[in-house]
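Got a structure for you, questions after.
All protein chains but one are shown in place.
Letters A and B name the chains as they come in the text, with residue numbers starting at 1 for each one.
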Amino acid sequence: MELNLFLSITIFGIGIVIMVLKRDLMIKLIGLGIVETAVTLSFVIVSHNGPLPPILTLPIDRVDPLPQAMIITSIVVGFAVLSLSLVFVVYLSSVYHTTDSYKLQKRIKKDEQ
Amino acid sequence: MALVETLILAIVALSASILFIKNRMTIILMYAALSTMAVVVFSIYSAPDVALAEASIGLVFTVFLYMVVLQHKGKLWVAFVKVSDSIDELEIELLSSYCESHELELKIVESNLEEAVKMLERGRVEIVAGALVNMKNSLDTRMTDGFLETKILYFGERESSKFLGGFTSFSKASKAFKKGEISGFYVDLFRYLHSALKNHTDLVPEYEERNIFYSFATIDDEPELLRSFNMYLSDIKKEGKLKKIVERHVR
Partner (left out) sequence: MKKISLFVTITSVAIVLTVSAFVAIIPHNANHYPLVTELYDGSANIVSAIYLDFRFYDTLFEVLIFSIAITGVSMYANRVKESGKILAANSPLIKFDLLFLGMVIILWGLYTALIGHLQPGGAFSGGAITASGIVVLTMAMGSEKIHKGVERFKLEWIENSILIIIVLYVIFADIPSGFFFPGFSVGKIGDFFSGRGALLLNSTIGFKVFVGGWLIFYEFSKRKESV
């Protein structure tokens, strides 16, 4: 298997570890962004089977266009998800004055009593 | 294609180093660097559409959003219980000078004592101010170091007595004590003086406890705030600034 694909899966794993280990919600979101970057990387690496970009006016040795077209969708959806979850984080921190997930859990539990 | 492998290895290293960094601004800048490297890799792998989309959406606009969210000053939320003018002004001056030295913005919510403790437990405020004393049984949350010495005055039975007997003010507690509704209560010096000067109360304390200090209550799951506040208090004690502030407000 290609080294680069292996490395991009490693980046995926590191992003997941960041999302699990870090307690700050903002940093969890950045971990999600790293995971998205890794997925994009692996799609682009898989699609690379020719030297030229997928444009019709160029000669025939072009890369596979389908994975690239799909991953553009994923980038935009990732941005939508990021902005929506960021506004939730801002809202939570405006009420509870923290973005630490453990503290938030504790304070929300006390609020529900 | 040694360049691509180097770039992807750099992305691996950058994303792994995010695990060991605590400052959020640094992490966001590292994420920006990481995405830039990813954009270069995309363009080398002949995916210009993906590179442009990642550069404009995943890099620039995302970092803009994070910056807009993080750019503002931090705030210190304080629940404030009014007792008497002199100690109120003293506490507000202490808190605002703390905020000045730590580049925070002071936000004050006025309330009574019970509400303030509830708000503190739920994280709505970070500090409660209002002539609180750092005795063991006064509050469950963590207390800072003291900034002003005071006395605790006991009325009635000493063992079963509660702080103000559970009432909101000294005058109510003393009325209830006279009627015999509560067997005893204790109160700090400022609350007693404030009420006694106004209403000419004839209650005489039976016991005085000394070596008690006024302090602030902080939320129990933020030890860093407590530590930095205690550091600040000991610093201004060394400089002699605390004495000046106290003398300006309290005779």
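To be clear about the criterion, contacts are C-beta pairs under 8 Å (C-beta built on N, C-alpha and C of every residue); 3 or more make two chains touch, one makes a residue touch a chain.
These numbers were taken from a predicted model, which means no experiment stands behind them.
Annotation: of B:A53, B:L94 or B:V187, B:A53 touches the absent chain (contact as defined above). Within the entire complex, the positions of chain B that touch the omitted partner chain are 48-49, 51-53, 55-57, 60-61, 64-65, 68-70, 72-75, 105. Contact between chain A and the absent chain runs through residues 1-2, 5-6, 9-10, 12-13, 16-17, 20-21, 26, 46, 49-50, 53-57, 60, 62, 64-66, 68-70, 72-73, 75-77, 79-81, 83-84, 86-91, 93-94, 99.
The rule is short, and it goes like this: only the chains that are shown with their structure count from here on.
With centres taken as mean Cα positions, chain B sits 34 Å from chain A. In the complex of the two chains, the chain B residues touching chain A come out as 4-5, 8-9, 11-12, 15-16, 18-19, 24, 27-28, 31, 34-35, 38, 41-42, 45-50, 53-54, 57-58, 61-62, 65-66, 69-70, 75, 77, 121-126, 221-222. Remark: chain A residues 3-4, 7-8, 10-11, 14-15, 17-18, 21-22, 24, 26-27, 30-31, 33-34, 36-37, 40-41, 44-45, 47-48, 50-54, 63, 68-69, 71-72, 75-76, 78-79, 82-83, 86, 89-90, 95-98, 102-104, 106-107, 110-111 touch chain B in the complex.
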